[in-house]
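Read through the structure below, which is laid out as structure tokens, and then see the notes.
Removed: one protein chain of the complex. Kept in place: all other protein chains.
Now for subunit A:
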Amino acid sequence: MTSRRGAPSSSSTVSKDKYTIILPTYNEKENLPIITWLINSELEKNFVDYEIIIVEDNSPDGTLEIAKQLQKIYGENKIQIISRPGKMGLGTAYMDGIKKANGNWIILMDADLSHHPKFIPQFIEQQKKHNYDIVTGTRYQFGGGVYGWNFNRKLTSRVANYIASVLLTPGVSDLTGSFRLYRKEVLEKLISVNKSKGYVFQIEMMVRANQYNYTIGEVPITFVDRIFGVSNLDSGEIVGYLKSVLNLFLTI
């Protein structure tokens, strides 16, 4: 590391970009080694300086042990672990991750292999091309999509996205997606004002980003849902979603 590391990240060509990937985990004992390996191989291939922060919510299946072993393999400068007493929500997981982050960019993604790390270099490239504050993966643009959902699930997702889009006009095609790249300061700002939970948390991120005039880019991604078992939405979740979106619409 050169002494120029201390320079502000806005001084373009001189300072290097470091990308922190925050992985909230709960019962991801099997997926964690795979996703770590994928992140490592995809990013090393593209000469990206990265680190992974695993935010472990005291999983009963021993994910913490696996995380510690991975840390021994990849090194403490590549993997940090934050062990929390239990499931405390995505927002606080991200907040805790940011506090320990050494990078100037934060990447948020799912740890259950529904997001493939091969898209991360594409996010980075897109960001550099247009100097975006945020780059979000989208399932709904050409080149993007979903694997593993039946027709009803896809339809529900599309309709939900459409309803939220019409009410909140966020300027992005995929509102509930959670595979995103943020400038560190931008993410800190957005999380501090975010009051929602679940799907609507991700929506509120985009809406607030628009409110503060942050620039957002999009990259088509493929979302691969659980290979085993069906992920179904129950009607209570649907109504909860609609209520939250309406609430957001009325309070923004």
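Note that in this section contacts are C-beta pairs under 8 Å (C-beta built on N, C-alpha and C of every residue); 3 or more make two chains touch, one makes a residue touch a chain; residues count from 1.
Just so it is clear, contacts and distances are computed from a predicted model.
Q: Given the choices "GPI transamidase component PIG-T", "Dolichol phosphate-mannose biosynthesis regulatory protein", "Origin recognition complex subunit 2" or "V-type proton ATPase subunit H", state the protein name listed in UniProt for the chain not shown.
A: "Dolichol phosphate-mannose biosynthesis regulatory protein"
Q: For the chain left off this view, which of A:Gln69, A:Asn102 or A:Asn150 is in contact with it?
A: Checking the options A:Gln69, A:Asn102 or A:Asn150, the one contacting the hidden chain is A:Asn150.
Q: Of the residues A:Asn131, A:Asn213 or A:Ser235, I need the one that contacts the missing chain.
A: Spelled out, the listed residue whose C-beta touches the missing chain is A:Ser235.
Q: In the full complex, which bits of subunit A touch the chain not displayed? Write them out.
A: On the side of subunit A, residues 147, 150-151, 154, 235-236, 238-239, 242 touch the unshown chain.
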